[in-house]
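Up next, chain A:
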Amino acid sequence: MSIMEYCGAAIVAMVGKDCVAIASDKRLGQQQLTVDMEFQKVFPITERTYIGLSGLATDVKTLHDRLRMRVNLYKHREERVIEPKTFTHLLSHMLYERRFGSYFISPVVAGLDKNNRPYICALDTIGCIDSSSDFVVCGTAATNLYGACESLWEPDLGPEELFETISQTLLSSIDRDAMSGWGAVVHIITPSGVITRDLKSRMD
Partner candidate 1 sequence: MSSLLSHEIGYSAPIEVHNHGFSPYVNNEGTSLGICGEDFVLVASDTRQSNGGYSINARRSPKAFELSNRTVIATTGCAADAKQLVEDMEQRAQYYVHKHGREMSTPAMAQVLSQLLYTRRFFPYYVFPIFAGLDAKGKGAVYNYDAIGNIECVSHYAYGSAAALLQPFLDNQINKAHQRGADTTAKPSRAQAVKLAIDAFTSATERDIYTGDWLEIFIVDSEGVHKLTRELKHD
Partner candidate 2 sequence: MDPIELRLPHTLQRPQATSNHEPITHSTEPIVTGTSVVAFKYKDGIMMAADCLGSYGRMAMFRNERRLMAVGKTTLLGMSGDISDYQHMQHTLENIMTQEYDMDDGQRLGTKSIYKCISKIMYNRRSKMNPLWNSYVIAGVDSGEKVLGYVDLIGTTYESPTIATGYGSHMAQPILRKVVEGREDEITEEEAVKIIEDCMRVLYYRDARAFNKLTRAKVTAQGVEITEPYSLETNWDFAESIVGYGA
């Protein structure tokens, strides 16, 4: 089995009208064994940029710590908050530094830029950026999420509609993936702030 499928994850980000959403499941596993039901996979980077890290849990923690350090250094040197796109390139370079011994992580970035324009993208383990104008997915439930997103997503959804869409997408997808689930969390990033909601789901 691939090390990318060792812990299990389902992460999805979607673009709405002047808002973006990012959501993940909460399961942490060691293959088929569930060891944690409150594992954090989506992290705030700034007040309006979030990152979702799917893959090996130890790398999720390491990469999150290193990113926090790099973003703080950026803030001190530049005296401004990092933009989602800038952050993505920072992340991309950090991943490519380990080109021949990579972190077992495929990240998703979602945020609003300084003009309140939505930005989402996904990266592979060595930092190839795949930006998108509709939705991005990653994790063991990626195929399921692609199918659900492709059918359920539509353009120009408001924050509440986007919340409903991303929640339905995620919950339907994790129900058909044995490696992810056990609750979910959704963040809706809007110009006026972030709405965070926990979702209950099947616990099996």
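Note that a residue touches a chain if its C-beta (ideal position, glycine included) is under 8 Å from a C-beta of that chain, and two chains touch if they have at least 3 such contacts; residues count from 1.
In picking the candidates, the idea was that all candidates are chains of the complex that A comes from, given by their letters.
Owing to the predicted nature of the structure, the values given are computational and were not obtained by experimental measurement.
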Of the listed candidates 1 or 2, the one touching chain A in this complex: 1
For the chain A and candidate 1 complex, residues of the former touching the latter: 143-148, 150-152, 167-169, 171-173, 175-176, 201
